[in-house]
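Heads up, one of the protein chains got dropped from this complex, but the rest are sitting where they should.
And now, chain A:
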Amino acid sequence: MSNLWGIVFKKELKDLFRDRKTVIMSVVLPLVLFPLLFGLIGKGVKSTTEKVTKEVKIAYVGGESSFKKFLSNVPNIKLIETKDYQEEVRKGSVYLAVVVEEDFDKKLAQDKMSDIKIIYDSESTNSQTALDVVEDIINKYKDEIVKRRLEARGIDVSILNPIDIKNEPIDKEKANQGALILTMLLPLYLIIYAITGPMAAAVDLGAGEKERGTLEPLLTTQASRMQLLFGKLLAISVMGIIGTTSSLTGLYIAFKYSMDFMGDVGLNISIGSLILIGITAIILNMIFAAVELAISIYARSFKEAQTYLSPVTIIGMIVAYGTYMMDVKSASTIMFNIPLANVSLIIKEFIIGIYNPVHIAITFAWALVYIIAAILFARYMFSKEEVVFRT
């Protein structure tokens, strides 16, 4: 009789996996969303930049000058003569216009300051990209003039650079930007996925069962309410964990193959850390699975369940974003008593390879308390006649 929850669990998983909607929402979509999104953004950014920098079309306004000569010697710059440069920039037929004052060379020769005005379109990404390119060129030209002026006075250029800053990470092997980004993003994603992952299943197995009218016959079987609850809870948790896994896989693929414009972020996390992070993710999923199932059981219908569950998402996200910037190295032990914040902090610690037994013990003890509380909450809902027969 004790394996009745196992029968419930198996049936619920089978049922969930036959639901195309649930499978798409919790397995397929998370897997392809980020690679697709990042891929498209990456491709878009790349192609725009490439197109503009290959041939930077600029309108030159003003007479002959040494700057014009300098500019026309830059290989990817194409100077276009035009009278109505403002209109051309607005239309986008040139990316920007460079307006050089009449006595530009004369002023330079007198060691005075000369003006170059750049007219660009603040609403056009092409114009913005061209602006970066042209500013770079002007700065190079400026440096050349400064160098010439100083040399004329017999002064070494290095006088302008009295300090040379050299950044050296304390721990060269560990110095990876990836870990820092990961300590910010991974806890956030794991919390959000733990909330959203089990949701579709929780709605289906709680309120859905009520709405379809299958709950009542189920209550007349040999399975006790706790057995039904455990079977369902486990199935929902599994769906959540699958959801988290496929989301993270999607994210990994996105980072690995689509973010080439961001450069190599170089990650090195130990297997031990990965296992601990995995356990934390499973616990998170179970907590939210229980809470969501309890709420879903209370609801009369799919729609009602979805309405009640949206605040859970929002509250979870607020907490998750609250811990986003939290620095784990300066976090006090007391912080590990704050719900969700402690989970977020412990994941951060695992990523950078800190295994503080006190922190781990406190966080996991609390996690156990949350799980038990969430299950008791779900059990309370499941055993209350007013809730179960609230149709």
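By definition in this document, contacts are C-beta pairs under 8 Å (C-beta built on N, C-alpha and C of every residue); 3 or more make two chains touch, one makes a residue touch a chain; residues count from 1.
The criterion applied here is as follows: contacts and distances are computed from a predicted model.
Peer 1: Just go with whichever of "Anti-sigma factor antagonist", "Cell division protein FtsX", "Sodium export ATP-binding protein natA" or "EamA domain-containing protein" UniProt uses as the name of the absent chain.
Peer 2: Hidden chain, UniProt protein name: "Sodium export ATP-binding protein natA".
Peer 1: Quick one: say which of A:109, A:218 or A:275 touches the chain that got left out.
Peer 2: Answer from the full complex: A:218 touches the omitted chain.
Peer 1: May I ask which residue of A:18, A:69 or A:83 touches the chain that does not appear here?
Peer 2: A:18
Peer 1: Suppose we count only contacts with the excluded chain; which residues of chain A make the list?
Peer 2: Chain A touches the chain not shown through residues 1, 4, 7-8, 11, 14-15, 18-19, 212-224, 385-386, 389.
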